[in-house]
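I am attaching a structure below and will ask some questions about it afterwards.
The other protein chains are all here in position, but one chain of the complex has been omitted.
When the chains are written out, they are named A, B and C in that same order, and each has its own residue count from 1.
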Amino acid sequence: MSSNINKIGKSTVPRTAISTSDEHSITVRGQDLCRDLIGRISFTDYFSLLVTGQRPTKGDAMVLDATLVAIAEHGMVPSVQASRMTYAAAPDALQGAVAAGVLGCGSVILGASETAGQLFAEVHAGAGTGDLEAAAAKVVRRWREMGRPVPGYGHPLHKDRDPRVAALFRVAKEAGTSLRFVEIAEAVERVIPEVVGKDLRLNVSAAIPAVLLGTNFPLRALRGVPILARTASLIAHLTEEAVTPSGFALSYQATRELIYEGDK
Amino acid sequence: MSSNINKIGKSTVPRTAISTSDEHSITVRGQDLCRDLIGRISFTDYFSLLVTGQRPTKGDAMVLDATLVAIAEHGMVPSVQASRMTYAAAPDALQGAVAAGVLGCGSVILGASETAGQLFAEVHAGAGTGDLEAAAAKVVRRWREMGRPVPGYGHPLHKDRDPRVAALFRVAKEAGTSLRFVEIAEAVERVIPEVVGKDLRLNVSAAIPAVLLGTNFPLRALRGVPILARTASLIAHLTEEAVTPSGFALSYQATRELIYEGDK
Amino acid sequence: MSSNINKIGKSTVPRTAISTSDEHSITVRGQDLCRDLIGRISFTDYFSLLVTGQRPTKGDAMVLDATLVAIAEHGMVPSVQASRMTYAAAPDALQGAVAAGVLGCGSVILGASETAGQLFAEVHAGAGTGDLEAAAAKVVRRWREMGRPVPGYGHPLHKDRDPRVAALFRVAKEAGTSLRFVEIAEAVERVIPEVVGKDLRLNVSAAIPAVLLGTNFPLRALRGVPILARTASLIAHLTEEAVTPSGFALSYQATRELIYEGDK
Partner (left out) sequence: MSSNINKIGKSTVPRTAISTSDEHSITVRGQDLCRDLIGRISFTDYFSLLVTGQRPTKGDAMVLDATLVAIAEHGMVPSVQASRMTYAAAPDALQGAVAAGVLGCGSVILGASETAGQLFAEVHAGAGTGDLEAAAAKVVRRWREMGRPVPGYGHPLHKDRDPRVAALFRVAKEAGTSLRFVEIAEAVERVIPEVVGKDLRLNVSAAIPAVLLGTNFPLRALRGVPILARTASLIAHLTEEAVTPSGFALSYQATRELIYEGDK
């Protein structure tokens, strides 16, 4: 049978614990969408409920809101440019232009939140109840030996600490969530000059896991935070693009000094 | 010069009114991101600020939150399946799987919110201070004559009114925002049996513009609401997929009864 | 049952006439992939077989090859820029960067081939055995009245006829395929100055349907030609990007003259 080619992996029956529905109701994470959630819960709390299966505490939600606000918008960055150029070329398909922007949330730019979170989780496990700075030095050294960059430190524009870092740390303090991973992030920052040989300061991509890992938000969903946040900003940019087009102007400017170095 | 091929359209200088930054600060819609926004504004309010340039009123924000919650999740719908299959095949690229899901927010499924909004705007303009039902009948008839479907009415599962409709209308009343477009949506529902010949009830895709057009949220950004909402749900599904894989099982089930009708 | 939400549309059993397989063989369009196709057919012929169900004649294949070669590459156009920026941000996911570039094959830029083909099909049907120029003038006038642009005429760089036009027309003559739609395309070009009021010359997007509609290639697959062609070019650009990065440089240049016109 042709369909056997799709029998990849072990289970052949799909499962989900997120939601179900019948003709009269929709159940999400055990709650009635229309009665318990619409109008009763903010979108941020709902995002947390969808991902974790539980409503966040007030503090957890404050921190999640702050990280989404912090990372959503930073001007005409490459993913916004890609999105606006795509919209200019294909204005009938807003979803395509959003998707093109989302595709730029990769390992080099917005994905650093997730890898910084993994680094912090290793320091957390390695330190136990012991010294954070020693554990941080050990982990950073190990990552460097494996040829992995240290994610979340240094910024091409914000040479001092990225101003979003202090704002996020302030919110975590106000929210009363665990500061364990904030301390780890700062321990890593202190050991970087010696281990890496450069004075790289915390940027927003490290600050996000530093505050979120002190809440109920899971490490493995971390990359979702910049993706969701950036989607909000892409929609704003594309709404602007529909009225004040910049997509082709960006593309024109981008190639004004283009060097052709092939054969003529 | 090679770059001239990119000189498409009139303006060659890109412009934006959304944000700017320097080494020490990031300004978004005239506000200091780190001082005024992070920890001071919810993600929903920030989305509204990004799109419209203004903070929403409390009522406007309640309605926007409700629409985002209403449309985010409805189980293993086609776009979620496409996203989970993509993740199963390419687990290193979460952003790619999210993008694949976003690409299914098209004219047939999640894009109906925008076209329903256009329909309502035509009824609104046509009615002026006059009778809504007469204006609705006129507009629906015109759309039918042009061969356009009436977006936002009828649902394959929810034969009575989609339960999300009442929930959204309730929130709009509680929020105290304008009910003008709710009345228009209901006027359209009343004229459909006669004009279209079928008894199609309001679904969530019509309810969203019905409540949002009574706030400061612009018609031209309407399609962004289901896209942003669905992105939250896609991230939840992909976080689940990483632990409880269903992508390949969905694909296996999908083709169990596949009929090959080509030559052998 | 939850799954009823997916019962959209009439048929609930999927069908395909493209291919089937068992443990020992793969059948594509009625032919044995391993015995009859691999090593026996060019990729271009195979593309035609996949789309149409039949092997192209030698002339049909010559024309299809020529159109794919004509439209694949034209330097650092917006979709290539979007793709290279996406790769720079997410180098682990080549498929994501290709997808970002493909998303720019929209109605404004590469989609014009399909709409030009529709225009020509209307002229063809309208003319019957009669005068092409009169039929062309009628159709172009009708499109203009509906507010639709005339696709495939005019080019920002190539003010005279796009040089690819003559090359494609030459190939169609050499290949001996029908020149009916080439004549239609030229008839449209001749009536444009009077009907549109501007002297817009044929560009490659009109030349592609002009030659392809004279072969066995179907109108409804026309948009696939620039998409497939551009994919080849995107892979070349991304292979270059991996060695000679330009993605972030393009993005830097693009915003050097960026004007912020929002509040401070």
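Heads up, the rule we're going with is that a residue touches a chain if its C-beta (ideal position, glycine included) is under 8 Å from a C-beta of that chain, and two chains touch if they have at least 3 such contacts.
Keep in mind that this is a model prediction, so the values were computed, not measured.
Note that the undisplayed chain, when the full complex is considered, contacts A, B, C. Residue-wise, the contact with the chain that is not shown comes from A:A93, picked out of A:L33, A:V51, A:A93 or A:V139. Between the chain not shown and the residues A:G39, A:G59 or A:P78, the one that touches is A:P78. Where chain B meets the chain that is not shown, the touching residues are 1-2, 4-5, 20-23, 75-79, 81-83, 85-86, 88-93, 96-97, 99-100, 103-111, 247-248, 250-251, 253-258.
Touching the omitted chain from chain C are residues 2-3, 6-9, 11-26, 28, 33-35, 37-39, 41-44, 46-47, 50-51, 62, 64-66, 68-70, 72-76, 88, 93-96, 98-100, 102-106, 110-111, 157-160, 163-164, 166-168, 170-171, 174, 218, 220-221, 223-224, 227-229, 231-233, 235-240, 242-246, 248-256, 258, 260. Although one chain is not displayed, its contacts with chain A can still be listed: residues 2-8, 13-20, 27, 29-30, 53, 74-78, 90, 92-93, 95-96, 99, 156-157, 254-255, 257-264.
In the analysis below, only the chains that are shown with their structure count from here on.
Copies chain B and chain C of the same chain sequence form an interface built mainly from equivalent positions, shared numbers / all numbers used being over half.
One simple way to say how far apart two chains are is to compare their mean CA positions; for chain A and chain B this gives 22 Å. Between the Cα centres of chain A and chain C there is a gap of 35 Å. Across the assembly, chain B contributes residues 2-3, 6-8, 13-20, 74-76, 93, 95-96, 99, 157, 254-255, 258, 260 that each touch 2 or more other chains.
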